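Every protein chain but one is kept in place in this view of the complex.
Right after this comes chain A.
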Amino acid sequence: MNDMTANTATPGGTPKLSVRELSKRFHVSGGGLMGGEARYVHAVSDVNFNLDKGTTIGIVGESGCGKSTTARLIMHLINPDSGKISLDGDPVGADPASLKKFRRDVQMVFQDSSASLNPRLTIEQSIMFGATIHGTPKAEARKRSHYLLNRVGLDPARFAGRYPHELSGGQRQRVNIARALAVQPKVVIFDEAVSALDKSVEAQVLNLLNELREEFELSYIFISHDLHVVRYISDTVMVMYLGQVVEYGPVEDVYNTPQHPYTKALLSSMLSVDPDDRTDAAPIQGDPPSPLDLPSGCCFSPRCSHVADICRSLSPRITGTRTRQVACHLVDPAAGHPECAT
């Protein structure tokens, strides 16, 4: 892992977005004037990935696994404790100017389509807003907003002058997508962006995202709890559990031959639409533990059916190649797990 720096040449050239050793913990209580032991939530620990031009990385995991925090850390909406982020080889966050440029190049679409639009701005004004802030002349920004509205399937003649509350959820999410694209970003982060939509509308929006990615040569970070959607849209997938990356790799590889017991459990929780193909037994029992009291050793060990002594005492290291990684003692011969194959 440590031999990978942002400048490592990859077959496709410099990765568009590179994230290195990104970590964040939140202070909860104690440690101040009142004394007591300081308690922290380890929201994100040591996240690494590369995102190449025109590709999509999916981040999956259950609530509290740190997938949304990862997105907010990348956007610098929250300041990371440590970690390096670079875009096209340029480190981000060193000075305010680089951050401003970065926030133009990386856009985000959120789950709640109405909370992310200003209720007092018309659709057109909302879409133009970012572009004009970044110095685009108004006439040009308006022209582009109409082009984008058309592109996301909303007729500008009908929709440009409307307010967010006059639109349905699906239409508002299209507006949010158009707004994200208005500043000509390179990377778009979708944080559960289709989760609140009805299934028939979700399918329309997913089709749209695929088309837009091609047309504008975008890279996506796609965060979702829906494993079917992530499989459909991603090239690479990162599985997170309690703030840590447990498995990473090409999406079909991970879905077809998962290595980590948690990934296996998560994937076998996917429901089939075939009534003859019902689930007979739940792959794991119980809820994920609170991120406040992380178990010692591997954080998945209390729910894992392959747990051994080493899992309770030692946190597994990440093993594998640059493109395919797993954090589990089971696949690490050096760890000496009794069930380890080699």
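Keep in mind that, in the parts below, contacts are C-beta pairs under 8 Å (C-beta built on N, C-alpha and C of every residue); 3 or more make two chains touch, one makes a residue touch a chain; residues count from 1.
In the analysis below, contacts and distances are computed from a predicted model.
Think of the chain that is not pictured: of "Heptaprenyl diphosphate synthase component II", "histidine kinase", "Cysteine desulfuration protein SufE" or "ABC transporter ATP-binding protein", UniProt labels it "ABC transporter ATP-binding protein". The chain not shown here is touched by just one of A:G32, A:P96 or A:G286, and that residue is A:G286. Touching the chain that is not shown, out of A:L149, A:I233, A:V246 or A:C328: A:I233 (per the contact rule at the top). With the whole complex as reference, residues 62-63, 168-171, 198-204, 206-207, 210, 225, 227-229, 231-235, 251-252, 265-266, 269-279, 281-288, 290 of chain A touch the missing chain.
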